[in-house]
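Missing here is one protein chain; the remaining ones are kept as they sit in the complex.
So, subunit A:
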């Protein structure tokens, strides 16, 4: 059957998914615009239901994993994180129906193919200077899984740094990650320190760090990082 109902189908093999359904809505005339839109939101909902855990009413981590493989995107790809950002997802690993709908609408995607296309646009959008700080900040918040949790453990922070900043600030991230793993002062990174890392990458020349002034209001962990780095490279 040409138009297979997507309603309750188990995640099918990729090939069937990539074949777009004949888009009936477009062939209709303009005067059925409301009906068109309805159709679109239906498709969004349908897509949601494909991946959602029906008992929860939300897409759970398993569903996200499936979605990723359907899109041929790595689970750890930064674009998934960006997708969560676009959806303003509150809980790591889960998408609610509202979040899904809002996100898909914002991306103007009502089909999986459109979503995949939208992802590369999304990357550019997130990396745009005016948005990046917001995205960066979101990435941290997204990792605070427990209620009242204020900090992210070192391991996760390192991974997150690599994902989020690794592309733009490769050498800084490598150094920072190395430092975070050896230092003993902090077991957890808080929001203030996290935001400090971004500021550091943006403002401080690297690797010389000549314009770093520890009498400024940098978080202490960065003061220590700079000392450590300077000792390592120019200690003699």
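We take it that contacts are C-beta pairs under 8 Å (C-beta built on N, C-alpha and C of every residue); 3 or more make two chains touch, one makes a residue touch a chain; residues count from 1.
The working rule: contacts and distances are computed from a predicted model.
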Out of "Aspartate aminotransferase", "Cullin family profile domain-containing protein", "RNA polymerase II subunit A C-terminal domain phosphatase SSU72" or "Myotubularin-related protein 9", what name does the UniProt record list for the absent chain? "Cullin family profile domain-containing protein"
Given A:88, A:105, A:199 or A:232, the one touching the chain that is not displayed: A:199
Which of these touches the unseen chain: A:63, A:103 or A:219? A:219
Those residues of subunit A that touch the unshown chain are 150-151, 190-193, 195, 199, 215-217, 219-220, 223
